[in-house]
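With one protein chain withheld, the remaining protein chains of the complex are depicted in position.
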Amino acid sequence: MTDAAVATSAGRLRDTALGQQELAARLDRLWGTPRGILGWLTTVDHKVIGRRYIATAFFFLCIGGLSAIAMRLQLAKPESRLIDADLYNQLFTMHGSNMMFLFAVPVMEAFAVYFVPLMVGTRNIAFPRLNAFSYWVYLSGGIFLWTSFFLGEGPDVGWFAYAPLTEQQYSPTHRPDVWAQMITFTEVSALAVSVEIIVTVFKQRAPGMTLDRIPVFVWSMLVTSFLVFFAMPAIMLASTSLILDRLVGTQFFVSGTGGDVLLWQHLFWFFGHPEVYIIFLPGTGMVSMIVAAFARRPIVGYLPVVLSLIATGFLSFGLWVHHMFATGLPQMGASFFTASSMLIAVPSGIQIFCWLATLWDGKPVIRTPLLFVLGFVVIFVIGGMTGVMVASVPLDTQVHDTYFVVAHFHYVLIGGAVFPLIGAVYYWFPKICGRMMDERLGRWNFWLAFVGFNLAFFPMHILGLQGMPRRVYTYQPEMGWGGLNLTATVGALILFASFVLLLWNAVRSTRHGVAAPDNPWDAGTLEWATSSPPPPYNFARIPVVTHREPLWAERDELPVAHGLSVERREVLVSTITEARPEIRQASPEPSIWPLLTAIVVGIFFLGSIFTPWAVVWGTPPIAVALVGWFWPKGSREDET
Amino acid sequence: MRERLAQDVSGLPTWAFESKSTPWWGTLGFMAIEGMGFALAVGMWLYLAAVNPQWPLGPPPATLWPGITLTALLVLSLVPNWWCNRMALRQDLRSVQIGLVVMSIIGLVAVALRGFEIAYLNFRWDVDAYGSIVWLIIGLHTTHIVTDVGDTIVLAVLMFTRHARPRRFSDVTDNVFYWVFVVVTWPPLYLLIYWAPRWMG
Partner (left out) sequence: MATGRAFLISAVSLSLAACSGRQSSLDPQGPYAQQIANLFWAFLAVCALIWLAVCVVLSIAVIRRRAARPQPLELAPARERMMGQLVLSLGGGTGVIVIAFALISYVAQRNLWAEPNSGMTLRVVGHQWWWEVLYDDPQPARNFITANEIHIPVNTLVRVRLETRDVIHSFWVPSLAGKMDQISGHINEQLLLAARPGIYRGQCAEFCGQEHAKMAFSVVASSPEEFDAWRDGQIRAAAPPEGPERRRGRHVFESHSCLVCHTIRGTIAGGKFGPDLTHLASRRSIAAGTAPLTAGHLGGWIADPQHLKPGTQMPPGDLGGADLSALVAYLMGLQ
């Protein structure tokens, strides 16, 4: 059958004989995003979309952060009248949902959309149009959530939206619907990106990039994408059932007619626990890359690190009940989840030890990216330790739903994911923008963030132990929580300043930064083999990989593959384990259909908050859009 | 960095069937996601059955004949589906056209039968949690049938146009693959909807 599939396209111009300059010019024309608004809307370049994704996610970090600052101001003193209960409840729900669904998960996927194709040495992500679509859907979800908030319909049920508070009876407004439908938007986009990443990593690796030569960040994104695969359907099912309960009167989460309140919690946390590793694992991938680059040696224990990622992935599906220790589940069952939760300290520990060994054996160059990684270790280990504490059922019955847990998860989320992320911004900024970020501002940024973060969140441990529940808009002076809360607020403001500095540094450096060479840090992985910023086609010729750190192994010239067409967009598709190239597959050209599809899908989602009939009138436009998307246009990519 | 030409890929084909091509993997990916969705929906059913002292709750079991007919049709449809796959692998355009038309017709009949199934469930989604979960499961599966039938029809039309180039045969095999998924996920759901309540009730 393969023989039959060998359709040669004789007479087509290939890159083999072309000189460097002519090749670049031709590829530029072939792969470039057209200028103008239409080009902007139709592009399928993973770098353009990745950049957009990153910028959008950081925008959501800013507004999510501002909502946190508002909460901190309210809590700075007892019985403050700055923000009332109704607004406060919306604020923490918006903050949590925004941070988890619109910032943390998307920002990691955004980095993957940008860097995975570069790191595995291909010219575009698999399914570039799906990629464009996923961005538009994500953007609509974010706009939808925040617009609802500014219209006074911001969800106010917490980021895990426990039933029955979310049921029609207790929340007659559309607020829970907004929450549930925002979930649908963001999950659709996350699922799409995961499919793209898995297929890119499986099938589009450069020749010779065998499994054991895949960069650790790519591994982490691969594992993350699988977590998305198996976790997100749970929340889709849950939010759909909730909307059905509210809209057409199904009885899933209503007790009395056979439904069960705890079913919601099981479904939510079956997703929710893997979710936190969906955020954390990419962070560890970034750490591994940065540590290797700045310790100036490959990471100690590549195999243990990769196996730890995979083990964490598997284990993460066996922990969800540790969020439900106070619901009165059977004792034995609960303690099983104690044990499994604690066991996850082993793979996390192994990763920490590998990084320590790498730094110990190398000669670390202290630059801003590494500073953030060092800060990450200090902070994340505290967060991991409190994680182990709350995994104990008896202990958790005291600290569950208190500020102790709030402290735990900000230590792991900000320490474990945001610190590596900011390190990653400093590390990869030169590749994305072609200019270095300012080092002196970077150090200020780091120290403000480190001090501010600890000042903001360490006191919360104590507050929780002292009995302060989470999600309270105020507390009484007699409780004696005023001092620590004020400290936390001051810390949050310092942390805020550090983000403003980051923003300033980034914006300034895009214009005035020192021009970046191809490989400013002398790192070893493929994204540094191309120019900064990379050309639209990523690599003039696809690298042939001979080593885990190709740029360290091949110091002066890079072996490359040749023979790809310069007349139509082609990517190499290779075998899963050995990465032996098998086909030169066409890669799609720009298209407006992903955007149009996203719009009709958005209307469908929005409509179905208000009436079940949206399913009826909303479907035909989607069908039309999809046909438009897939119907061949007779362009070069379709010709074979 | 300087480049050294090390490997010539000009002789490679520009498309291939099944696991050699990326769309097949994309299809597999979505199947994994949706399969997980089905598994979780079944999990919901089992969970509700476990927490309720009596299960199914009130409603009489669904009428059998529409379910049996549809199940039989789905299982039998695997034969022309498989034939269609073989013809696509042979790149026999005429036969593929016939195969796709046949599959489209079968799909439309399946959708119609699904309509009967729903009409003969004998209870509404809002009577109790049992009604809700059964409707959810059947609804979930119906979306899959409908999408795949839509897809098949579009592909059938395409194969009659000038776009029916060799590479499209690979799309045909992927479509065949997806229909297998739609069929294979059904029997467990069928047992759950029609037989489990009879055995438990």
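Letters A and B mark the chains in the order given here, with residues in each chain numbered from 1 onward.
Operating definition for what follows: a contact is a pair of C-beta atoms (placed from the backbone, for glycine too) under 8 Å apart; a residue touches a chain by one contact, two chains touch by 3 or more.
Keep in mind that this is a model prediction, so the values were computed, not measured.
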Could you tell me which shown chains are touched by the chain that is not displayed? A
Out of A:R51, A:H174, A:R296 or A:R443, which touches the unshown chain? A:R296
From the list A:L359, A:A516 or A:L626, which touches the chain that is not on show? A:L359
Contact residue for the chain not shown (choose from A:A55, A:A515 or A:A553): A:A553
The listed residue (A:D84, A:E557 or A:E578) that touches the chain absent from the view is A:D84
Only one of A:T16, A:T33, A:T210 or A:Q398 touches the unshown chain, namely A:Q398
Tell me, which residues in chain A touch the chain that this view leaves out? 84-86, 89, 156-158, 162, 164-165, 170, 255-256, 260-262, 296-298, 300-301, 304, 326-328, 331, 334-335, 338-339, 342-343, 345-347, 349-350, 352-354, 356-357, 359-364, 366, 374, 377-379, 381-382, 385-386, 388-389, 391-402, 450-451, 454, 458-459, 461-462, 465-467, 469-475, 478-480, 484, 524, 547, 549, 552-553, 555
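We take it that only the chains that are shown with their structure count from here on.
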Cα centroid separation, chain A vs chain B, in Å, comes to 30
Can you list the chain B residues touching chain A in their complex? 1-17, 20-22, 25-26, 29-30, 32-34, 36-37, 40-41, 44, 47-48, 51-52, 57, 89-91, 125-133, 135-136, 150, 154, 158, 163, 165-167, 170
Along chain A, where are the residues that touch chain B in the complex? 1-2, 4-9, 14, 16, 126-127, 130, 191, 194-195, 198-199, 202-204, 207, 229-230, 232-234, 236-237, 240-241, 244-245, 248-252, 254, 257-260, 262-263, 266-267, 270, 518, 529, 540-542, 544, 551, 556-564, 570, 572-573, 581-586, 623, 627, 630-632, 634, 638-640
